[in-house]
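Let's look at subunit A:
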Amino acid sequence: MDLNKFREMFQGCELAGNKILIKSRMHDVIKFVTENYPYDILKEITAIHNPDGRIELIYNLYSTVDEETLLISILLDGNEAESVSDIFDSARADENEIFDLFGVKFSGNDDLKRLYMPEDWEGHPLRKDYVQDDTRLAWNDDKNNV
Partner candidate 1 sequence: MMTKTTFKLNLGPQHPSTHGVLRLLLELDGEKIISCEPDVGYLHRGMEKMAEQMSYIQYLPTVDRIDYLAGFFYSELLCRIVENAMEVELPDKVRAIRVMLLELNRISSHLLWVGAFLMDLGAVSPFFYAFREREMILRYFEKISGQRMMYNYFVFGGVRHDIGFLEDVEEIISILPGKIDDYEKIITENPIFIRRTVEKGILQKEMALNNGITGVNLRASGVDFDLRFEDSLYRGFDIKTIVLDGKDSFARYKARILEMRESIKIVAQALEYLKKSGSLEQRLINPINLKLPEGDYFADIEAPRGTASCFVRSYGDKNPYRLKWRTGSYYSVNLLRKLLAGEYLNDAIAIAGSLDIILPEVDK
Partner candidate 2 sequence: MNYLYFLYIEFLQKHNIPQLFGDITFYFIPFCIIAAALLVVVIVLVLVERKFLGFFTQRKGPNRVGWWGLLQTIADALKLLCKENITPDKADKFLFNLAPILVFVPMFAALGVIPYSSEFTFINTSTNVILYLILAAFPVLSIFLAGWASNNKYSLFGAARCIAQVLSYELPMTFVILSVAVLASSLNLTEITLAQTSKYGAFGWFALPCILGFVIMFICMLAELNRCPFDLPEAESELICGYNTEYSGMRFAIFYLSEYAMMFANAMFLAILFLGGYLSPFGKYFFSAGPFVYFEQAFWLFLKAAVLIFIMIWIRAALPRLAIYDLLKFSWVILLPLSIINLFAAVLIKFGGAIWAA
């Protein structure tokens, strides 16, 4: 795809490897891409907690028409990101998973909830700063007595 046009619209995006790295405005980028190019599936959103402490999101877009993959990546500054669930419904599921495992809050996605972890679980296990504390897994009769 034509990166120059892309550069004009979204300041500071660059090509890193096989993916486009953008600084911000993920929602607008995805919207722009889906409106102008035939990318119709958001295959997955991958979150990575980088060694520098920032969370990287990789959006894997795919076009069933010309069978092309487009990876768009963003480095988050905090634990806030823009939701793209109004463009792709499947993002709702991915964002929920990322919220559960990385603690990233997606503005615009209302039904974020703990998915795999218990509702009252502290911490997000796939973060690198997560402390694995096995004592929490021990069966506590007082707490679990239903």
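As a selection rule, all candidates are chains of the complex that A comes from, given by their letters.
For the reader, a short list of remarks on this structure follows.
The rule is simple: contacts are C-beta pairs under 8 Å (C-beta built on N, C-alpha and C of every residue); 3 or more make two chains touch, one makes a residue touch a chain; residues count from 1.
Just so it is clear, the model here is predicted, and its values are computed rather than measured.
Listed candidates 1 or 2 all sit in this complex, but the one touching subunit A is 1. Partner candidate 1 is touched in their complex by these residues of subunit A: 17, 19, 40-44, 46-49, 51, 58, 60, 64, 67, 88-90, 92-93, 97, 101, 115-117, 125-126.
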